[in-house]
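In this view, the complex is presented without one of its protein chains, the others remaining in place.
The first chain written gets the first letter, and so on, giving A, B and C; residue counts start at 1 in each chain.
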Amino acid sequence: MDFRPSSAQQLLVSTAREFLKKHCPPERAQQIALDSRGFDETLWGRMAELGWQGLLIPPDLGGSGGSLLDVIVLVEEMGRASTPGPFVPSAVVATALLLAAGSADHKKRLLPAMATGETIVSVALDDAGNTLVLDARGRLRGRALFVESAHVAHALIVAADAGDDRRVVLLPADRRGVERRPLDAIGPEKLFEVACDGVSVVAEEWLEPATARRVALQAGALARTAEMVGAAQRVLELAVEHAKTRVQGGRPIGGHQAIQHACADLVRDVDASRGLLYAAAWRASEGAAPAADVAMAKAYASEACLAVARRGHQIFGAIGYCEEHPLHLLHKRILAASVDCGDLATHLEQIARAIGLRA
Amino acid sequence: MDFRPSSAQQLLVSTAREFLKKHCPPERAQQIALDSRGFDETLWGRMAELGWQGLLIPPDLGGSGGSLLDVIVLVEEMGRASTPGPFVPSAVVATALLLAAGSADHKKRLLPAMATGETIVSVALDDAGNTLVLDARGRLRGRALFVESAHVAHALIVAADAGDDRRVVLLPADRRGVERRPLDAIGPEKLFEVACDGVSVVAEEWLEPATARRVALQAGALARTAEMVGAAQRVLELAVEHAKTRVQGGRPIGGHQAIQHACADLVRDVDASRGLLYAAAWRASEGAAPAADVAMAKAYASEACLAVARRGHQIFGAIGYCEEHPLHLLHKRILAASVDCGDLATHLEQIARAIGLRA
Amino acid sequence: MEFGFSAAEQAFADEVRAFLRDNPLDRFPLDGMDAGYGSGAHSRAFMKALGERGWISMCWPESFGGRAEPMFFKLVLFEELALAGAPFGPLAGSWQTADAIIDYGTERLRREVLPAIARGEATFWQGYSEPDAGSDLLALKTEARRDDDHYVIRGHKIWSSHAGIATHGLVFTRTSREARRSRGFSMFVVPNGTPGMDIRPIRSLTGGVYHYEVFLDDVRVPVELMLGPEGEGFQALLNGLDSDRFWGRFYKAPALERVLRRLVDHANATGASADAGLRRRLAAMAAELAALRVLFYRAACLLRDGAPITYETAVAKIYADETGQKLARLGMDLLGPWAPLRPGSHEARVDGEISHAYLTSLGHTIAGGTAEVLRTTVAVRGLGLPAEPRKA
Partner (left out) sequence: MEFGFSAAEQAFADEVRAFLRDNPLDRFPLDGMDAGYGSGAHSRAFMKALGERGWISMCWPESFGGRAEPMFFKLVLFEELALAGAPFGPLAGSWQTADAIIDYGTERLRREVLPAIARGEATFWQGYSEPDAGSDLLALKTEARRDDDHYVIRGHKIWSSHAGIATHGLVFTRTSREARRSRGFSMFVVPNGTPGMDIRPIRSLTGGVYHYEVFLDDVRVPVELMLGPEGEGFQALLNGLDSDRFWGRFYKAPALERVLRRLVDHANATGASADAGLRRRLAAMAAELAALRVLFYRAACLLRDGAPITYETAVAKIYADETGQKLARLGMDLLGPWAPLRPGSHEARVDGEISHAYLTSLGHTIAGGTAEVLRTTVAVRGLGLPAEPRKA
């Protein structure tokens, strides 16, 4: 047993932290969050130059063949820096999904371009609000909700009912009959409804549905957990710094037990969330993560990291309530991540079954 | 609107506090709690001399005709002093039940003797663990659980299934076929299983079941809430006193925010519990308590007063862990009261229906 | 004891409900956001409608144009307005200011400002907080210097709610440097637009504006606009603190009750009401809201009777704010993936109210005394625990 990241992971983290500090400082993250398009091509391109979008992709398809655990430590840094953009849906979820459930042709056609950042793929696999039906003649009708960054995606992977079966299909985002309608969320994420009005799908566009959903959920849940952990870590750092320097009534507020004890709980919440995340991601990278491990990591972090964000607000006081303060963006990122790829109730139910509770 | 007790209620409270301080100090309460019989005839008799057992009973039946609210403020004092004995089942629940659902004969036969303390009646109306069935030939079979002080009761009021109907019957505790088996609880309450093996019951022993159960549940839930509030109030007093006087590291522990803030929460929990209790009891005394009011009072106090007890332990530290310290008896009393006459889940479900949640 | 409303109070509640029925809320344009305290958004139009009914001045003495109704009428009005989600944002501030003017205002304030309050035309912002004086008002730096029949105010206020859309500021200043710590403070009623006053919005984490900062650059104010005797402002503020806390949060319980009802409706509509755990959480919230209401009514009786208050309003405020946060969290859990959608978003559930409530509620345990400061108040002033040493 060893909790230390490998030296390659350490390098990845320190490079990422340095890079994001320079190219995505809090003011920039805030600016992009407030922008309705909210996509920074330049940043996205620079990330691709560092090989981030290709981290999960094998070398023969233009990537560097990293493990899911490597991606997780990277996404944690992005959470820490409130980095905007479709990295999780495209470079984690869609990538993992195509690798596991795509045909050779899908992979060859998409993954090299995804590795360079040229192609962006988003996913609509969540059951919540999904009414998509694929009829016997290959027509897709209905809508999916909460599709992140659909407006900048070149392709979409969507789940649909097909009679007895569930289908997962890959289709170009601009196919006729596909409409992307923006939803407006409090956080920086750009969410869309994807509505399909008789969209034609051919059998070559089908992906192996069971694997696709399982892999996507696992990679997505872990990546969202990593975002939460990174953001919560940043809240902890900011709160401790604030507690040391903000003076009220002649003393730094961190000299009072109420603040001290709140900070002690922040540490516990962040450390435990990160520990569960790494353990689950390590097992997933070893090809052996039971679904309950991932569910525990995400369920735990959802509660713990939101608690961190809320305590952070209490420690910061009024200043944390301003739009220009970095705190709320971290909080909203945690909130968004906590409900994507399975909300708390969904993951708790998965754990309930795993610990043997009969329905 | 007026939160002040009437002058009669104030007198009742101050008399009770004085009396219990003298005749039921903490050491005595502890002694009785540890005794397996756990019934103090002398104390019971003295309480009757003060008219407590007859408080709810009309003057023409030997009592003083007080209101349910009067009884509630008295029971609160008993909770505060950890007073042992069958006051709640006999002088509150059975009394209220007989007044509302008993025949003229039942009342005449029992209530005057209950007012003097000579007769004790216990109740087995809880559904939990109750398997009692009354067959067409008037035979009672099965058992009821959690019957308080059954060993000193002269009569029992039990609920039983009778085909489509639910029956409530009043029978002598020593009737042939009735067996009282002790349960062993962590608290001072003396609980019994009442097992019936073909016990004969005649129609004259039936009570009007719907009224009986409604009135008993209401009076019992309010009385148990009053016990909790009284006990929690005592925990608050003891904890604040301790926080002021216990010195650690050169300062009274109450000078530290952790203890200060814990004490602030004790006050909220006690005050809010008491407020809900009085409001519900007042409405019940006016004949107009919606079931949800009583359920809210008990559900709220169950959570809040247990939190008070637990925080009390944390404030007291090691000394509160000793058998000779009064804290644990107060805590156990709250615990016992919280599950009698409907546990938390039961009352919350009642509230859920009242606020319009569809099943 | 007596926990019911009097016949007169019930009749007044009916009157308010009838008014709300006859005047649908969408008729009243909004000027400023709802900050989630329970008082709804800021609407001058709605305030004027209340003024027309005589409800703003109803509890004032007849000599000041009121009807001398008992204080509980104000509670009844608050309850009904909050339950309906009406935009009565400035009302508590108007009442508090009017009471201060009635108690110790100058003739000019009584003549000029009081009638405007009664009509719902004058509303107020509080200039108390400053950048380096958050929960410690005594550290404030804004000064008012006497210059003949004027004072000249110079300083910087922050976190002033609705300052940009109100008509007057209540500006708390230091009028003497010599006096001992808690003396030498004075309050002024300063009309918005007075030269030298610069009011700038602070955008909050909701994206909306509720707070403002106000720069006061030699703002000249006639002496008749001082509220209360010179140098005694701090004591006046302290004396009014419990009352402020009370009126600043009383309406929260009914407002949360309204949100709870919406969540119940939503749970029924989506079938989530069949979930045993959710049923219990919603039921427990209903009990907590009832408890919250009891704490406020207890404080109301003490205020009404002039009985001593040491911790009762502080406890009620802490609990109101924390209960609001808890309800918002429950709502977010209930909405799941829909939770982050904003008011106005396509597909938003419960009109996006819950995400707004979640965000605004974060500020409630900070504004008007943090939960930490107030818990210490409860312990020290209410329970007599020893105060912490002030300095390291």
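Here, a contact is a pair of C-beta atoms (placed from the backbone, for glycine too) under 8 Å apart; a residue touches a chain by one contact, two chains touch by 3 or more.
Computed from a prediction, not measured in an experiment: that's the story for all the values here.
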Which of C:P29, C:P61, C:P229 or C:P389 contacts the chain that the document leaves out: C:P389
Residue among B:L97, B:L145, B:V201 or B:A284 touching the omitted chain: B:L145
Per the touch definition above, residue among B:L11, B:A128 or B:A210 touching the missing chain: B:A128
For chain B, the residues touching the chain missing from this view: 34, 126, 128-129, 145-146, 181-187, 189, 191, 193, 248-251, 255-256, 258-259, 310, 313-314, 317-318, 320-325, 327-328, 331-332, 335-336, 339-340, 343-346
Interface with the undisplayed chain - residues on chain A: 1-6, 9, 69, 240, 243-244, 251-252, 254-257, 259-261, 263-265, 267-268, 271-273, 275-276, 278-279, 282-283, 286, 292-293, 295-296, 299-300, 303-304, 345, 348-352, 354-359
Hidden partner chain, residues of chain C it touches: 275-281, 386, 389, 391-392
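By our rule, only the chains that are shown with their structure count from here on.
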Mean-CA-position distance for chain C and chain B (Å): 41
Geometric centre distance via CA averages, chain B-chain A, whole Å: 53
Residue list for chain B, restricted to those that touch at least two other chains: 256-257, 261
Contacts with two or more other chains, residues of chain C listed in rising order: 372, 375, 388
